[in-house]
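One protein chain is absent from this view; the other protein chains keep their places.
Letters are used for the chains, namely A and B, taken in the order the chains are written, and counting of residues starts over at 1 for each.
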Amino acid sequence: MMVIKLATKEQIELTVNGQFYEVVVKTTESLLDVLRNQLGLTGAKKGCNVGECGACTVIIDGMAVRSCLVLAVTANGKSITTIEGLAEGGDLHPLQEAFLQYGATQCGFCTPGFILSAKALLDENPSPSDEEIKRAIEGNLCRCTGYTSIIEAIRAVAGSSKKK
Amino acid sequence: MKFEYIETTSVDEAVSLLGRYEGKAKLMAGGTDLIVQMRKRAIKPEYIIYIGKIKGLDYISYEDKKGLRLGALTTIRALEKSDEVHMRYAMISQVASQMASVGVRNIGTLGGNLCNASPSADMAPGLIGLSALAKIVGPGGNRQILLEKFFTGPGTTVLDKGELLVELEVPLISSRTGATYLKHGMRGNIDLAMVGVAAVITLEEDMDTVREARIVLGAVAPTPVRARQAEAVLKGKKITEEDIEEAGHMASKEARPITDVRAIAEYRREMVHVFTKHAIREALKRAKSV
Partner (left out) sequence: MKEYSVIGRPIPQVDSVSKITGRVKYVNDFVIPGMLHGKILGSPYAHARIMRIDTTKAEQLPGVRAVVTARDFPMVKFGIPGLEDELAFATDKVRRYGEAVAAVAAIDEATAEEALDLIDVEYKELPVVLDVEEAMKPEAPKVHEHAKNNIGFEVHHHIGNVEQAFKESDYIREDRFETPMALGASLGPRCSIADYDPISNQMTLYTDDVRPHLQLLGLARILGISEKKLRVIRPIVAGSFGNKGLIYEVCLPAAFLSMKCGQPVRIERTREEEFVHTRSVQPVVTYFKTGVKKDGTLVAMECRHLGNSGAYLAMGPRAVLINVGVFDVLFRCPNVKFDGYVIYTNTIPCGALRGISNRALNFGQQCHLDMLARDLGMDVVDFFLKNARQKGDITSARWKLDSCGIKECIQEATKASGWKEKRGRLPATRGIGFAAAGHCAGSRYGSDLSTALVEVDDLGSVRVISGRADAGQGSGTMITMCVAEELGLDVEDITINEITDTWFVPWEPGNYASRGTIQQGNAALSAARDVKHQLFKVVAKKLGTTPNQLEAGNKHIFIKGSPDKNVSFLSAVKEYRDSGKQMPLVGRGYYDPPTEDLDRNTGEGNFSIAYGFSIQIAEVEVDIETGKVTVLKVIAAHDCGKVINPLILNGQSEGSISMAIGTALFEEISYSEEGKVLQTSYADYRLPSVWQETESDTIWVESIDPHGPYGAKGITEVIAIPATAAIANAVYDAIGVRIKKTPLLPWKILHGLKEKNRV
């Protein structure tokens, strides 16, 4: 006999930036909203809320994902990295350092999404080509920089000296 | 967004839930299309049945005699990265790599992309070109149909009440088959296709005469469509540039494009011509290379 439990709220477990959380979420809520509104992790940004800008990108189980397109309830049990989890022990992550030095952030709203997309790439492929860098961030929009400095920053961390 | 959320862990349960909430429920896998449509208030389902936790629907399996089987919950990203797919069905990983962005491909699923039935979806033309079969489970048991017959209109499919798509089966490909999918987006892959063309060409043993040709068009009709007249131009021929030109011309006549915010109809029709030609040339090249 099938039991249907119609829940408008549900308790889920998340590991975010190494911290364990038990959160009660509305079943209609996105992971992005839960990160921002319940966990206070506002580094993930709501730029479009329909997966077209990349500003809400977080890393779930090693993969870059649009957190606005994930219902929080379906992320139960997952391990998540947000921009707040990158700097360890007071040191900036190399990508953060590079974004700083190359001027790859201006208004900054897209920056966390770019850094996390780049991190997911480099974790999987430490020395990507320019083509691979572009593919990893092609879904992230930036209006301020024209992308050049962002590519340069990622390339610098990738240690690839290749010019396009 | 307002809906009741139901999570299910088995296909049977999903079928029964679909029956119970007939017309009021939508299945959700990756959610990358569904959530967007709900946010834009294009659809307002009362129930969301989440099938992402169903075990055993996320697989890529290849057998020498049967071909490729893809579970409906396989992510687009998995198709893109699978060595098996890349080696034997390069076009499928090529299509996957051209869809949306990594952040979407990581959660979006094959089944979701097909069932969403967007006229411009990239997965369908290539798989139709490869004669893929859709395996459907429903209250009356299982059935299998050609993917080509799966789509009935924008956002609609042959799925009957209580039915869900569980698997795609892609037959074996001859070593003399070449396949490609070309997508024409304004800025590149992140754009929805203004035109998509898949070409699958199998040669006779002479490595010159076309035994079979399939041309499938995306984004230029309410559903993905085969350009049968274009295919007929090629079949049985040792293809010349004139034939390719003629096939491109036929395909553009077979397309039924509309004008929308992404492109005007006339342009789409012209691009069917252009990309059909390119796709044929590329498929031929691939067929001839060993």
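The rule is simple: a residue touches a chain if its C-beta (ideal position, glycine included) is under 8 Å from a C-beta of that chain, and two chains touch if they have at least 3 such contacts.
These figures come from a predicted structure and were not determined experimentally.
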Identified contact with the non-displayed chain, of A:16, A:34, A:55 or A:70: A:55
Omitted-chain contact residue, chosen from A:45, A:78 or A:155: A:45
Selected from A:11, A:125 or A:148 as touching the chain missing from the view: A:148
Touch list for chain B against the chain that is not drawn: 1-2, 40, 184, 186-188, 190-192, 261-264, 266-267, 270-271, 274
Residues from chain A at the interface with the omitted partner, ascending: 28, 36-37, 41-50, 52-53, 55, 82-84, 86-87, 92, 96, 99-101, 103, 105-112, 115, 134, 137-138, 140-151, 164
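Convention: only the chains that are shown with their structure count from here on.
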Mean-CA-position distance for chain B and chain A (Å): 29
Chain B-touching residues of chain A, taken from the complex the two chains share: 2, 4-8, 10, 27-28, 30, 49-51, 54, 57, 60, 63-66, 68-71, 73-74, 117, 120-121, 135-136, 138-140
For the chain B and chain A complex, residues of the former touching the latter: 1-7, 13, 16-17, 20, 28, 30-32, 35-36, 39-40, 48, 50, 52-53, 77, 97, 100-104, 106-107, 188-190
